[in-house]
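The complex appears here minus one protein chain, its other protein chains still in place.
Presenting chain A:
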């Protein structure tokens, strides 16, 4: 909500409105304090100093929380890379002129988007356990990689569909002149797509991709269910040692929020930078002196 529109819904408060808003503020504050206070009071047995002391010990962070954060990030980064590759493939396939290929990719994208991530994770996890050919890919100590593979696979399937659709809409939203210019200089439609349209769509997609990383980080917590030692699981392993479950949940939540909030800020920064670059380009285009172009001497050459 822009600031201008937030104020358009109500008049600048006069004396009576000010008094009423003050009353509402006080009522609201009391209500919120009662809500938060009630929660804290109900949990007071779990929020005592003793329950927080474990978080001051270095081994809590070194053996539980930091490995948890790293495992979460590891799953997220691996997934975003594989999902980008698969998503690019699916987007190219869906836009292809080869009818069967295009139909196949469309069906795959719709399937990946309709099925819950957790179900795909469970499916791949059970694949690595019950199908001998796949189970044999994890000999000896590699067995402990199974949950990671399942988490990354589940996240990859869903997010590749999302990325494929982002790319397709990115290509669709480019000005038609881009395609026309590509065809005009004698490229085939395939070349125009690969060399002119897709690179622009990928650059434009970068902020959305970082935003998608927030979704991936959150969904990686589903690994908890197949005992992948990500942040939530490791915080609860820690809690079983100190029986401070509530405090551990709150610390894990704080770390997740911090991580995702930073990623959101990064996405906003990238978007702002992208817009600034684009804006610069537009200004240059408008600055071209039409008369100079007519005389065959465009400026800036």
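We take it that contacts are C-beta pairs under 8 Å (C-beta built on N, C-alpha and C of every residue); 3 or more make two chains touch, one makes a residue touch a chain; residues count from 1.
What we mean here is this: contacts and distances are computed from a predicted model.
> Look at the options "Acyl-CoA dehydrogenase family protein", "histidine kinase", "Amino acid ABC transporter membrane protein 1, PAAT family" or "Rod shape-determining protein MreD" and return the one that UniProt uses as the protein name of the missing chain.
"Amino acid ABC transporter membrane protein 1, PAAT family"
> Looking at the whole complex, which of A:65, A:202, A:238 or A:252 touches the chain that is not displayed?
The missing chain is touched by A:252.
> With respect to the chain omitted from the figure, which of A:28, A:172, A:190 or A:268 is a touching residue?
A:28
> Residue-wise, where is chain A in contact with the chain that is not depicted?
1-2, 4-6, 8-11, 13, 17, 21, 24-25, 28-29, 32, 42-43, 45-46, 110-111, 114-119, 122-123, 126-127, 129-131, 214, 217-222, 224-225, 232, 236, 245-246, 249, 252-253, 256-257, 260-261, 264
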